[in-house]
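Here is the structure we will look at.
With one protein chain held back, the other chains of the complex are shown just where they sit.
Up next, subunit A:
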Amino acid sequence: MTATTVVLRTEARLFAREPGALFWIVAFPALLLTALGLVPAFREVDEELDGLRVVDLYVPIAVLLAMIMAGVQSMPVVLSGYRERGILRRLSATPARPSSLLAAQLAVHGGAVLVAVALTLAVGWLAFDVEPAGQPVGYGLAVLLAAFTSLALGGMIAALTPSAKAAQTLGLVIFFPAMFSAGVYVPVSTMPGLLGDVVELTPFGASAAALDRAAAGNWPHGLDVAVTGVWGLLFLGVAARWFRWE
C-alpha cells in the first residue's frame, strides 16, 4: 500500500472515532429534516412557496448544513490542531509529505459530506416524498461545487488560525452567518427582495439558489454557479497563500 493510501485510511479511521463530527456532519442534517418533516403543516403545499412544501425547501438547506458543519466546524479545527501539535511537522521529516495529510482530511470530510447528502436526500424522498432532484446532473454539480467551496473555506480558516482553539472560535464566528445565508432560519428563496439578492452573492446563498433551481428541474443559473465558484477559488487562494505547516 502506498503512503498516501495509508494516510487516507488512517485519517478515515480517526474520523470514525470522532462521534461529535460524525453526528453533526452526517446525522444531524437528516435528523433536522426529519424533525421538520414531522410537523404536519410543513408537509402541506403552500401557495406562497410556489406550490412547494416547507419540507421541500429544507432538503437543500439540510444538504448545505452538512457542508457547513464539515467545512466550518470540523475540518479547520482538526487541521489547526495537527499543526499546533506538531503532527504536520513530524510528518515533514518523513518521505511522506504533510500535504498528504491535508489531502486525506479533505477527502475524508468530502466523503462524509457526500454520505450526509445521500442520507438527507434519501430521508426526504422515502419519508416525505421530496423528489430528489428534478435536474439530477445540475444538482450533482451544484452539490460538488458547494462542497468544494465549503471545504476551501475550511482550509482558509485553518490557514488563518494558529491553534485548534482559534480555529474553533473563527469557525463559530463564520458558522452563524453561513447558516443564515444557506437559509437555515429563512429559506433563501423566500427572503424578501434586496436581502435575497444580497444573500445570493454569498457562497452558501448562491449554492442554495443553485440547489433550489436544480431540485425544481432546471439548470442552476450561471450567476449562482459563478458566485459559488469564485468564492471557492478565493478561499482556496487565501488558504494556499497563508497555510503554514508549523
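The rule we apply is simple: a contact is a pair of C-beta atoms (placed from the backbone, for glycine too) under 8 Å apart; a residue touches a chain by one contact, two chains touch by 3 or more; residues count from 1.
Here is the rule we go by: contacts and distances are computed from a predicted model.
Can you match the unshown chain of the complex to its UniProt protein name from these: "ABC-type xenobiotic transporter", "Nitrile hydratase", "siroheme decarboxylase" or "Carbon monoxide dehydrogenase"?
"ABC-type xenobiotic transporter"
If the hidden chain were put back, which of A:Val6, A:Leu38 or A:Val173 would touch it?
Answering carefully, the residue with contact to the hidden chain is A:Val6.
Which residue numbers on subunit A touch the omitted chain?
1-3, 6-7, 10, 13-14, 17-18, 82, 85-87, 89-90, 92-96
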